[in-house]
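Here you go, one structure.
All protein chains of the complex are present and in place, except for one that has been dropped.
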Amino acid sequence: MADNVTPRVRVPREASAGEVITIKTLISHPMESGQRKDGDGNPIPRSIINHFTCDFNGQNVIDVVLEPAISTNPYFEFQATVPESGTFTFTWNDDDGSVYTETKDIAVA
Amino acid sequence: MISRRDFLQASMAASAIVGASGFGQWGKLAAQQLLTQDQLLEFDTFGNVTLIHITDIHAQLKPIWFREPEINLGVGDNKGAVPHITGADFRRAYGIEDGSPSHYALTYNDFTSLARGYGRLGGIDRVATVVNAIRGDRPDAILLDGGDTWHGSYTCYHTQGQDVVNVMNMLKPDAMTFHWEFTLGSERVREHLSNLPYAALGQNIFDSEWDEPAEDFAPYKFFERGGAKVAVIGQAFPYMPIANPGWMFPEYSFGIRDERMQEMVNEVRGMGADVVVVLSHNGFDVDKAMASRVQGIDVILSGHTHDALPEPYLVNETIVVASGSNGKFVSRVDLDIRDGRMMGFKHKLIPIFADVITPDADVAAAIDAERAPFADQLNEVIGKTAEDTLLYRRGNFNGSWDDLICQALIDERDADISMSPGVRWGPSVLPGQEITREDLWNVTSMTYPNAYRTEMTGEFIHTIMEDVADNLFNEDPYYQQGGDMVRVGGMGYKIDITKPIGSRISEMTLLKTGELIDPAKTYVVAGWASVNEGTEGPAIWDVVENYIRRQGTVSVAPNTSVQVVGA
């Protein structure tokens, strides 16, 4: 079970219709790979963010399946087309069943 | 019509003539005991812009002895190329007379006897005199500090860099870039930056979290000089988190980032720069490579690898200037900038002969004031060098200082094998001289000094040796981190520098038994300066001080345990 899991995203506040914008996301998470051992030699169980999605007004931008090789505090940078004003929804799925979400509004002038 | 390229070559030839006569003259003058400050500073002001470059001072506020390397090998295209020539070859290449001051300042042979004749070099109070004299010729000369300034001494360690910052501020630099400064920890670096009265530059310093240019550093700064717009772009040490403990500055990411360097050059050109100067801590071979990959740089002021060159090195239309280390030299570069182009240059590498150049009184007083609280500690004598022992560090494979440190680690930590990092800083101590605590700290001072003691398999030791050798002898300069080979005590080895990683190191031998190292066997290894967080053990300066005190007089036999092939 990961503690203090905090998502952060960077999205421009405004765009013009049809503009391609860059989005950056980070989520603080240890991404325990399942391959490490503790001081007594016992395996530390795997606990990672295994899935990430970004959607805009219900339509998908990107879908990422994560493996244990993704670094601590998973980071993604990608681009989205913004057809209209609306809301980006970011979703991270944890091995422990937790779901973390973040939303960002963007205005199309 | 003379093309720019022709003109630069003409300038280069002219510079070579100046260099030859200038350096040759010192030799004659010295023979006549006539070396004077005026001659060291002599320079017919040229063009409309003057750059003053100092770099890799490593907190050496006072004059020092510093023996240049005997072995400084280049690989691939750089085999036998500048700056990978030493000793008599170096003197021949630059027309330097045997026994001359520049022989003493720039090469290693007969170091002890020449040192006794010519005295120490460096001292920031003398550097201040030179800087002020250049500003007397050209008041708006741009003073640029290439970094590795806030590291490397007893007082720098105990004041977390404040002593050097206070003294350097009196010289009024215009900009600086960075390397060892980050080992003060990023918080302390930012504290210094918040009070820094000049620009902190590094186009390759990024925020590691969001992969964006770090806000604490500007990529470049413009200066208006002699009717020209001068853009100075900073380039910090690219391999920061690899060569030094990344956990001390986790917010930052580095790298060469030559694509961004090209963007920055284009950006400043677009903003009207008439001349583009890069203040770099890449190391010389990396700078040479970068000069050929990035278009539009006029001058690279090169630091990190501690090379001192009497003439700039020309890469296409870029001149690369190397200004030595430890305060031994100041480079003056005058530029003729017209119509948005560098039409010509004039250069002089000024050696700071401490007994010839009058110290600036204000800076000398400030240095003394910084040192006063630590005087007893600094001056305490902990031992003496034997008449046969010069303690020095520079060289690709070993130095007597490191041999001493490695022996101390084996003795004091009861180890089979010892390892000492191949850093290039650290002044020399002459034979028959008292060793003070300051001398010892000059070669050991750092913020991660713990002397570890651990077990390693023969295979792992081999892996370490191969790994470090590749950081030095990879044929691609972009893989070279600019240190020297890890120093090893208690173990001999053979190295073929022409081979690829994994097959350079062979015949690793445990010296105390004469047996080959067994890959499967475990050995006790003592070392220091690990980049791993949480490394445990006493500080290296305590380990070595104990050892020197027990010896009283230290004698270090010539190191014959490393056999080099392919040089």
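We call the chains A and B, going by the order they appear; numbering starts again at 1 in every chain.
As a convention for this text, a residue touches a chain if its C-beta (ideal position, glycine included) is under 8 Å from a C-beta of that chain, and two chains touch if they have at least 3 such contacts.
We adopt the following convention: contacts and distances are computed from a predicted model.
Missing chain, UniProt protein name, picked from "3-phenylpropionate/cinnamic acid dioxygenase, small subunit", "ABC transporter ATP-binding protein", "Thiosulfate oxidation carrier protein SoxY" or "Heptaprenyl diphosphate synthase component II": "Thiosulfate oxidation carrier protein SoxY". The chain that is not drawn here is touched, among residues B:P63, B:P241, B:P351 or B:G489, by B:P241. Residue B:T463 is the one among B:T463, B:S506 or B:N546 that touches the chain missing from this view.
Of the residues in chain B, those that touch the hidden partner chain are 179-180, 208, 211, 237, 239-244, 246, 253-255, 283, 304-306, 414, 421-425, 452-456, 460, 463-464, 467-468, 470-471, 476, 478-479, 481-486, 502, 524, 529-532, 534-536. Hidden from this view is one chain, which touches chain A at 20-22, 33, 35, 39, 55-56, 59-72, 74-83.
We adopt the following convention: only the chains that are shown with their structure count from here on.
Taking each chain's centre as the average of its CA atoms, chain A and chain B sit 43 Å apart.
Against chain B, the residues of chain A that register as touching in their complex are 10, 24, 26, 73, 75, 77.
Listing the residues of chain B that touch chain A in their complex gives 209-211.
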